[in-house]
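Data first, discussion second: the structure below is written as C-alpha cells.
Shown here: the complex without one of its protein chains, the others still in place.
A, B and C are the chain letters, set down in written order, and residue numbers restart from 1 in every chain.
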Amino acid sequence: MWAILVAAGAVGCAVIAVSVRRLLVSALWLAGASALTALLLYLLGAPEIAAIELSVGAGLVTVLFVFAINIAGEEPIEKKSVVPRWLAGGIILAAVGLLAFMDLPRLTMGLPEMAGNDFMLNFWTNRRLDMLLQLILIFAGVMAVVGLLSEDPAKREHKEEGK
Amino acid sequence: MNSIEILPVVIAAVFCLLGIGIYALLVTRNLIKVVVALQIMVKGALLALVAAGRLAGNVDLGQSMALTVIVADTIVAVVGLALAVQIRRHFGTLDLKSIATLRK
Amino acid sequence: MIATKTAFTLLIALPLVAAPLIYLIGRLVYRSGKAKNNPAGWLALIVLLLTAGLWVLLYLRKKTETLVLITGQVTMAGDAVFLLMSITAIALGLMVVMFSIFYMRAEPGEEKFYALLSANIGSIIGLSATTDLFNLWVWFEAMAVTTYLLVAFYKDLPGSLESGIKYLVQSAAGSALILIGIALVVAETGTLELNLMAEMLREPNALLLAAGGLFLVGFGVKAALVPMHTWLPDAHSQAPSGISMMLSGIVIEAGLIAMLRVLGVFLQVTNLFGPLLLGFAALNMLVGNLMALRQTEVKRMLAYSSVAQVGYILLGFGTAFTLGVSDGSISAFFHLMNHALMKGLAFMAAGVLIYTLFLRNGSHATLKVTDLNGAARKYPLAALAFSIAVLALGGLPPLSGFMSKTAVFLTTFYTLNPWMIALVIFAALNAVLSLGYYAPLVNRMYRLEASEAVKNGAPMPWLMALPLILMALLIVVMGFYPMLLSDLFIPAGVNILPYAGF
Partner (left out) sequence: MLSTLILLSIGIPWFGAFLLWLAGDGKPRLQHSLAVMFALGGGAAALAMIPLASSEVALVIPVGAVFGDFTFIADGLGVFLAAVAAVIGSLAVIFSVDYMHGEHQLSRYYAFVLFFIGGMVGLVLTSNLLLMFFFWEITALCSYALISFHNDDPKAVAGGMKALVITQLGGIGLLLGALLLFAHTGNYDITALLANPGILPAGMLAFMAFGALAAAAAKSAQFPFQTWLPDAMEAPTPISALIHAATMVNAGVYLLARFYPAFKDVPYWPLAVMLVGVITALMAALMALSANDLKRVLAYSTVSQLGYMVYAVGAGGIFAAQFHLFSHAIFKALLFLSAGAVIHAVGTRDMREMGGLGRQMPLTRAVFVTGALALAGLPIFNGSWSKELVLEAGLKAAEAGGTLWMYILMVITAGLTALYTFRMVAMVFYGQPRTERHVHDAGAAMKVALVPLALATLVSWLAVGPFSRLLDEHTLPYHHLEAEPTLVWLKEVLAWPTLIVLAVVAAGILAWFGREKLAGITQFLRGLNWAASNSFGFEAVNRAVVAAVGWLAEKLRAFQTGQLNWNIFGLAAALVVVLAILLAGA
C-alpha cells in the first residue's frame, strides 16, 4: 500500500519536474522524485542503494543543478514544442505500451524470497571491475568539466567564418 | 512489506518514469530540462535494475549495478550541465530551437 | 618474459592508467614553462607504442594459450574479436596521435586531449574483451564519456558545443534504454555472463524480444543506425580532425560490435534480428549516400559516408545473423578494418588541409569542398592520400575498399536468397551512387586553378606525412593482396557467432 503511494509520488514529482517552467523549481521537483525513488528502492529491499541514491541523486545532483542554473540563469522560453505534443505523446505511448505488453506477462509471476545478502561483498569483490571503471568515468568527467569551464589565461579569440 | 504486491507497482513506475523522460526529451526546449529528463529516465532504469536483481533472487547484483549507474549518470549529468552553461555563454540562450545551427 | 595474463591485464590497463599521468605530466611540464611545446602528445605516442607492443606479444602467445582474465564475476576474454578491435583502435590511435601533435599544438588544453584519447582507446580495448553484459555497458559508457569533451573540444565555437550536447543527449538516452534491456534480461536469467546467458536462453518469449529491441536501438545510437544517426554528421564535422578519425574509424564500430555481441546471445531466441540488421543496412546505405550527395563541407560529407559505410558492414553482419553463416561476418569484419583505414585516412587528409589552410593562419573555418580546388599542386601528398581514401571508399579497384565491399556483396549473394540478392543489387547501385560525390572531390583537387585558401596555405609539417603514407600504402597493398590481415578478421568473423545454432 505504501509502495503505491510512494511510486505515485515519484511519478507525480517527475511529471511536475518536466512541466514547470522555472528551472530552479524543476530541479527541486527532480530532487523530490529522486528521494521518492530512493524510498521505493528501500521498500524493494535495497537499503544500501537507497541511501546512495538519496545522497547522490537527491543531494549532489540537485546541488549541481542549482549551481548550473545559477550560472546559466533562468530564461523565458516559448512554450510551443518543436515536436507536436500529440505526436510525441503518441509515439511514447506506443513505445511504452509495446514494452509493457511484451514484458508484463513474464514479470508479474511473483518474487522469490530474499536470500541472505551481502552488498559489500558483491560490489567490492564480484563487481570490482565495474568499480574500478568508475574511476575512469570520474576522471573523464572531471576532464570534461575542467576542459569546458576553464578560462584560458591567454584567451585566444576564435573566429568562425562562414558557418 | 508484502513482496508480492510491490513488484507490479515498481514496474509501473519504471515504465512511467521512462515514458515521462523520453516525452520530456521530445517536447522540452530548455537545455537544462533536457538534462532533468535524462535523469528521470535513469531513475526508471535504476528501479528496473534493482527490481530485476530482486526477481532473479540476487538483489545485491541489482544494487551493485545501480550504484555504478548512479555514478555514471551523475557524471553524464555534470558534463551535460557544463555543456549547457557553455552553450548559454556562446549562444546566449538555452532554447534548443535556437541552437540548431547544424543541419542538413 | 612477462606472463601472458599479466600482459593481457597490462594491455587493458595501460592506456587507462596512463591517461591521468599524461594529463598530469603534460600539465606540470607545460605550466612550469620548461618545455616549449606540450609533451603530452609524445607521451601518448609512447604509451600507445607500448600498448601495441603488448598486443603483438599477446597475438604471438594467442596461438598456444587462451587469454582469460577473471575479476570477481566479470570475465575478460581475449578472443579474436578482441584482437581485431583492439589493434584497430591502437593503430588508429597511433595515427591520430602522430597527426595531432602538430594539429593540436596551438590549442589550449592539449594534455586533456591526449589523456582522454588514451582513455578512449583503453575503453574500446576493454569493451571488446568483456563477456559480462553489465560490464560491457560500463565500458560502453566509459567510451562515450571520454569522447564528450573530445567532440566539444573547441569550447569557444558554438558549433562544436552544439554537436557535443546532441551527441551527449542521444548517447545518454540510448544508454538508458540499454539499461532497461539489461534489467529485463537479468530478471529472466539472473546472470550477466553472456556465455551462460546464451545457454539459458533457448525459449522464445516476448520479454526477451523486447530486451533485444532495446539493445538494438540503444547500441544503435552509437553505431549510427538510421534514424538514430542524427548526431553523427554534427559530431564528426565539428570535432578536431583526429577525433573525427577515431569516431568514424572505430567508435561507431565498437558500438556495433557491442550490439552484435549482445544480440548474438539472442540467436536461439529469435531469428528476427538478422533481417532487422539487414533493414537498417539498407536504410543506412540509402540515407548516407543520398545525404552525402549534397554536402558542401568536406568533413560533413565524409560523416554521411560513414553512415553509408556502416550500412555495408551491417549487410555482412546481417547476413551472418540471418542465416548463421560466418562468411558474412568475416567479410563484414574485413570491411570494418578497411573502413577504419579508409575513413581514417580521408579524415586525416582533410585534417591536413584544414591545418595548413586554416588552423595555421589562426582560423577555425570549415573546409568547404570548393577549398579543395587545386590542392594537388601545393599539397601533392595530402591530395593523393585523400584521393586514394575516397576512391577506396567508393569501391574502385585496385584499392582495399573494392575487395572488402566485393567480399561483403559476395557472401550476401552466396546465400542465393532472393531478398538477399535484391539487397546486393540495391547495395551495388548505392555504391555507384556514392561515386557521385567521391569522384568530384578528386577532380577538384587536381583542378588547375587553386582556390584562394590553397594559395594562402602553409606548408605541411613533416610528422603528418608519415601516417598519411602508411595508411595510403596499406590501402593499396590490401587492394592487391586482400588476405594480408586475414589472420585477424577470419577468426573474428567466426568468433562473433558463437551461439548460432543453425
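We take it that contacts are C-beta pairs under 8 Å (C-beta built on N, C-alpha and C of every residue); 3 or more make two chains touch, one makes a residue touch a chain.
Treat the numbers as computed from the prediction; the structure is a model and nothing was measured.
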- Query: Any idea which chains on screen the missing one touches?
  - Reply: A, B, C
- Checked against the full complex, the residue among C:Pro233, C:Gly249, C:Gly311 or C:Gly344 that touches the missing chain is C:Pro233
- Item | Given C:Ala13, C:Val29, C:Ala428 or C:Leu463, the one touching the chain that is not displayed | C:Ala428
- Write down which of C:Leu84, C:Ala173, C:Ala385 or C:Val454 is the residue touching the left-out chain. C:Ala173
- Go through chain A and note every residue touching the omitted chain. 81-83, 87-88, 91-92, 94-95, 98-99, 101-102
- So which bits of chain B touch the chain we can't see? 22, 25-29, 34, 96-97, 100-104
- Task: Please give every residue of chain C in contact with the chain that is not shown.
- Result: 165-166, 169-170, 173-174, 177, 204, 206, 209-210, 212-214, 216-217, 220-221, 225, 227-228, 230-231, 233-234, 270, 272, 276, 287, 290-291, 293-294, 327, 330-331, 391, 396-398, 402-403, 406-407, 409-411, 413-416, 421, 424-425, 428-429, 431-433, 435-436, 439-440, 443, 446-449, 481-483, 486, 490
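Criterion: only the chains that are shown with their structure count from here on.
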- Rounded to the nearest Å, the gap between Cα centres of chain A and chain B is 4
- Centre-to-centre distance between chain C and chain A (centres being mean Cα positions), rounded to whole Å: 29
- Of all the residues in chain A, which ones touch at least 2 other chains? 99, 103, 107, 126-127, 130, 133-134, 137, 140-141, 144, 148, 163
- Note on the structure: Touching two or more other chains in chain B are residues 18, 21-22, 51, 53, 55, 57-58, 61-62, 65, 68, 72, 75-76, 79, 83-84, 86, 101
- Item | Residues on chain B engaged by chain C in the complex (per definition of touch) | 14, 18, 21-22, 25, 31, 34, 38, 41-42, 44-45, 48-49, 51-53, 55-58, 61-62, 65, 68-69, 72-73, 75-76, 79-80, 83-84, 86-87, 90-91, 99-102, 104
- Query: Which residues, counting only chain C, touch chain B once they are in their complex?
  - Reply: 134, 138, 141, 145, 148-149, 152, 155-159, 161-165, 168-169, 172-173, 176, 179-180, 182-184, 186-187, 189-192, 233-234, 237-238, 294
- Along chain A, where are the residues that touch chain B in the complex? 2-4, 7, 10-11, 14-15, 17-18, 23, 26-27, 30, 33-34, 37, 40-41, 43-46, 48-49, 52-53, 56-57, 60-61, 64-65, 67-69, 71-73, 75, 77-78, 81-83, 85, 88-89, 91-93, 95-96, 99-100, 103-104, 107-108, 110-115, 117-119, 121-123, 126-127, 130-131, 133-134, 137-138, 140-141, 144-145, 148-149, 163
